[in-house]
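The structure's right below; bear with me while I get my questions together.
Every protein chain except one is present and positioned as in the full complex.
Entry: chain A
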């Protein structure tokens, strides 16, 4: 199991050091600094073995988190734990920066004592932790006996992510479907690979211990219903359903129920959380098509023309559109003409960046550039990195639709209808590239 956990600043100075196991000596702290943080070359692996000690590290801005062990630990678990540790710290004091870590070092030690015991991760849900690890240490003294046992039963219980007795005057639910659409397209417009990775992010402000049920246009569910319901109905809804390749859920979701009935039911944590992640590869709506045209005119000039076409309902608007066209290293000058938005050649980034604030569906726009090159002796040809694109669209490129989100709380007197629900779809570009 994890033998120790260290946090360093960018210079390699130790901010936090907590050793859990006897086999980890003080020199382990230095070994990591010398061999990884101060290493001359780029770090080639997130796991390093130095003198028979294994180090796992992740970086958040310029802070290094390193877990150390001498045993054959579950490596996936260690990384998951490090991310979780970052989440917990962020939930307590915001951004993980040197200043914040230093200011909260007592709190961090307290957290580390609680969520890692002898190197075994324990309950690390911030909802539960915040009930008894507070920055005012004295507070826990005032818990009554009932409160104390409530805390402990929550920390160890089946619903470790939610405490009882939450009350809201207004029961509200926010549901965001956030998708990132990834594309790799050949210069000829052939889709080499495309997938959507999506997340359903919720914010729930609900009283009591509500039981929720979430439904979407999952092909498997719709087809099943289509069979039992009228054929006409099935065919109609079948068109709108999507095939989900795979999905993973927050630990509040009852997995065995999903496995057997494919229904998503859960008691939600309070506040922000990510309910599910999913991935689709079939019938993706590609919001933009990029058509590149690169012509080499002699050895010192390049002509580039890029056309973007928006491919969605004309009533919708895409925002924050940015096209990045890489240029050769020996570029000496660039002339740009674009119909819409602003374009700029950024020499430091070796790219032309073309920004368009808004663009409606079923439109097209184009940019042309003349790139002058310095003559070089460099034998190596220009690698022609792909043209990449960023954007945001108000729909889900996977075609996912939320069908329902039901809330039941039998003990309190509010019903599903009393809950105010907000649903929003945002599609963003992931790695959206077209080779040229």
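The rule is simple: contacts are C-beta pairs under 8 Å (C-beta built on N, C-alpha and C of every residue); 3 or more make two chains touch, one makes a residue touch a chain; residues count from 1.
Following the convention adopted for this analysis, contacts and distances are computed from a predicted model.
Chain not shown in the complex: UniProt lists it as "AP complex subunit beta", one of "Lipase-like PAD4", "pyruvate dehydrogenase (acetyl-transferring)", "AP complex subunit beta" or "AP-1 complex subunit gamma". When the missing chain is restored to the complex, the residue among A:386, A:399 or A:427 that touches it is A:386. Here one chain is not drawn; of A:193, A:314, A:376 or A:415, the residue touching it is A:193. Only one of the listed residues, A:245, A:283 or A:296, touches the absent chain: A:245. Among the residues A:44, A:167, A:295 or A:411, only A:44 touches the chain that is left out of the figure.
Although one chain is hidden here, its contacts on chain A can still be listed: residues 1, 13-17, 19-23, 26, 29, 42, 44-47, 49, 52, 54, 56-58, 69-77, 79-83, 99, 102-103, 105-106, 109-110, 113, 117-118, 120-125, 132, 137-138, 140-141, 143, 145, 148-149, 151-153, 155-158, 160, 184, 192-193, 195, 197, 245-251, 254-256, 258-259, 274, 276-277, 279, 379-381, 383-386, 388, 431, 433, 435.
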